[in-house]
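Shown below is the structure under consideration.
The complex is shown incomplete by one protein chain, all other protein chains being positioned as in the whole.
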Amino acid sequence: MHVLPYLVAVWIFLVGCYGLATSRNLIHAVGCLAVCQSATYVLLLAVGYRDGATAPVFSDVKPGSRPVVDPVVQALALTDVVVGATVTALLLALVVQVAKRHGTVDPDELSELRG
Amino acid sequence: MNGWILAAALVLAGGVGATLWGVASGPLRRRVIAQNLTTALACPALLLLAQGYDRPSYVDVALVLALLGPVGTLVFARLLADELTGDPPRAWGATWAVAGLGTVVVAILCAVAAPGRATAKLLVTGVLLIGGNVVASRALAGGFGGVRRG
Amino acid sequence: MNRRTTLLTAAELLGWWAALALLWLVFISAVDTLELAVGAAAAAVGALAAHAARRAVTDR
Amino acid sequence: MTDAVIVVALLLVAASATVAVATRDPERQALVLSVLGVVLAVLFTVLQAPDVGLSQLAVGSAVTPLLLLLTVRKVRRRPRRKEPPP
Partner (left out) sequence: MNRRLRLWLVGVGGAGLAALLVAACLDLPRFGGDRHPYGDRAVRASLSRHTANTISSVNFDQRAFDTLGEMSILFAAVLGCVVLLRQTRDEHRDRPEPAEVARPVRGYALLVLPVALLTGLYVIAHGQLSPGGGFQGGVVAATALHLLYLGADYRALERVRPIGVFEVGDALSAAAYLVTGLAAVLAGTAFLTNTLLPYGTFNTLSSGGTVPLLNAAIGMEVACAVVVLLARFLDQAVEIEQDKGEGEVRAP
């Protein structure tokens, strides 16, 4: 239990990288990149967790009455989730352009077209 | 020992585990149904967690899931309509069973909470969740006819 | 645009506004003046959107 | 008991991430990715980060699948300009 969350984050990252490297479709590759991104969120939040603590949001609990988890890593992950989605959209826009120019979204065919 | 969190863990392990298996394999009609049921199961689990951690503000997460989960299923129903019309998914038994689970969870949580705003919020979440999932199921079973381009 | 449609539009907007304002009161945890003002404004935005959406779907 | 639910959520996330990568068809992958989004949101809530869970839900449940499926539709509709060399 002491390292399980970190190992899960490592697993998600490696699996995503494997998918990226072996992908035969650029849209699938963008999906794999989204999986890789989620590994970072799992790692960040795991680092910030504290046993038996609750969220540092004091709208319904009295400050100081319960231990709280680390808000800094949560803030980092939160902004990146939304910004990461727009970056995914940018990559998908690139895929649409590639499909228009070359008529294929298979990375292997693309490199053959160029070379 | 916190029974609420235990119940949430059971719903997650049994229910969401099963729908994950459903979305991972089989024909497309089974996968879209499993995706819809994931929402319908995760939302009661989130409500149970909010009660288990004794944090009413966590209900907001369940509320947003109850709103946007069925919208996500509608996205699939709309854009995969061509492939689904030939082989429409029909899983009303599972849909109503999961809707029943959601109803039971919301009813129990309303019963233990002191009547007030929090109860009303729980009820709104429950109505949105169950209505949304039934409508999403209906949309999957041929809600979009004759969309060729648009 | 005759008198009847104007009245109907006003009734529709008012109905949506009241329903959404009630929903806002359900969402929030504590009530104060600023909260009510923000809620009324948000409900007005929602009512306008509801009306525009209904019209976009039915009148064409 | 809190540990048990964390372990369950972690295993669900690991499994759905693996499935998302193993599903090669982009339309089916979009379905798995939306499930991954919901499971991640549950994990974040369990790790006491409801803000991040909300963020993940907002993005993962409707917007990302919509973007992916629209891209698939655009790319599919395009007739091939050149046949790939044999």
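A, B, C and D label the chains in the order they appear, each numbered from 1.
The rule we apply is simple: contacts are C-beta pairs under 8 Å (C-beta built on N, C-alpha and C of every residue); 3 or more make two chains touch, one makes a residue touch a chain.
Keep in mind it's a predicted model, so treat the numbers as computed, not measured.
S.K.: Please identify which of the visible chains the hidden chain touches across the whole complex.
M.R.: Visible chains that the missing one touches: A, B, C, D.
S.K.: Which subunit B residues touch the hidden chain?
M.R.: 57-58, 60-61, 63-64, 67-68, 70-71, 74-75, 77-78, 128, 131-132, 135, 138-139, 142-150
S.K.: Could you list which residues of subunit D touch the chain missing from the display?
M.R.: Contacting residues on subunit D, toward the hidden partner: 50-51, 53-55, 57-59, 62-63, 66-67, 70-71, 73-74, 77-79, 81.
S.K.: Quickly run down the residues of subunit C that touch the omitted chain.
M.R.: Within subunit C, the residues touching the omitted chain are 16, 20, 23-24, 27-30, 32, 34-35, 38, 42-43, 45-47, 49-50, 52-54, 56-57, 60.
Here is the rule we use: only the chains that are shown with their structure count from here on.
S.K.: As a quick test, compute the distance in whole Å between the mean CA positions of subunit A and subunit B.
M.R.: Roughly 24 Å separates the two chain centres.
S.K.: At least two other chains touched by the same residue of subunit C: list those residues.
M.R.: Where subunit C meets two or more other chains at a single residue, that happens at 29.
S.K.: Note the residues in subunit B that touch 2 or more other chains, in rising order.
M.R.: 53, 55-58
S.K.: Residue numbers of subunit B touching subunit D in their complex, please.
M.R.: 1-2, 5-6, 8-9, 12-13, 16-17, 19-20, 23-24, 28, 31-32, 34-35, 38-39, 42, 45-46, 49, 53, 55, 57-58, 60-61, 64-65, 68-69, 71-72, 75-76, 79-80, 83
S.K.: Which residues, counting only subunit D, touch subunit A once they are in their complex?
M.R.: Within the complex, subunit D touches subunit A at residues 2-3, 6-7, 10-11, 13-14, 17-18, 20-22, 24-26, 29-30, 33, 36, 40, 43-44, 47-52, 55-56, 58-59, 63-64, 67-68, 71-72, 74-75, 78-82, 84-85.
S.K.: Please give the residue numbers of subunit B that touch subunit A in the complex, ascending.
M.R.: 53, 55-58
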